[in-house]
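Here it is, the structure in full.
As you look at this complex, bear in mind that one protein chain is not there, while each of the others sits in place.
Right after this comes chain A.
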Amino acid sequence: MLTLNINGQPHMLDVPAEMPLLWALRDVIGLTGTKYGCGKALCGACTVHIDGQPVRACVTPVGSVGDKPVTTIEGVGSERAGRAVQTAWRELDVVQCGYCQSGQIMAASALLSINPAPSDADIDAAMAGNICRCATYVRIRAAIHAAASALA
């Protein structure tokens, strides 16, 4: 039995320690907002926060998480940066198909919590691991700037 601390709630799981956090979240706990896109840390669709750091859940064994707090897209709105990012995303209508956007929002809110006023180059560097096949990148940049202003 493992106990995970997800979005402020303890969850007891009976899964193998090597199961990636992604599948524990999606298939076992039922938090399906975190998405599978590649399974190899290539696309960022599965990004969650562990201890506030952006992490690719598809390559993170659930047994390695320990009691560190995990935040997913379902919980990020209760954090200041996450809420600002979600609001900016809605005001600028960033989403298209939406499948990558949980990961984009998790990566963007992690960026803003360490860099409150990122430049375009900072954004490109922090977000280059998150693929959007719909190529909503112009709006992702604009929304991160908007969220940064809202937080300032």
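One rule holds for everything that comes next: a contact is a pair of C-beta atoms (placed from the backbone, for glycine too) under 8 Å apart; a residue touches a chain by one contact, two chains touch by 3 or more; residues count from 1.
The rule we apply is simple: contacts and distances are computed from a predicted model.
Looking at the choices "Isoquinoline 1-oxidoreductase beta subunit", "DMSO reductase anchor subunit (DmsC)", "Phenylacetate-CoA oxygenase subunit PaaI" or "Phosphate ABC transporter ATP-binding protein PstB", the name in the UniProt record of the chain not drawn here is "Isoquinoline 1-oxidoreductase beta subunit".
Checked against the hidden chain, the listed residues A:6, A:50, A:70 or A:127 yield one contact partner: A:127. Although one chain is not shown, part of chain A still touches it, namely residues 15-16, 19-20, 23, 26-28, 30-40, 42-43, 45, 72-74, 77, 86, 89-91, 93-102, 105, 123-125, 127-141.
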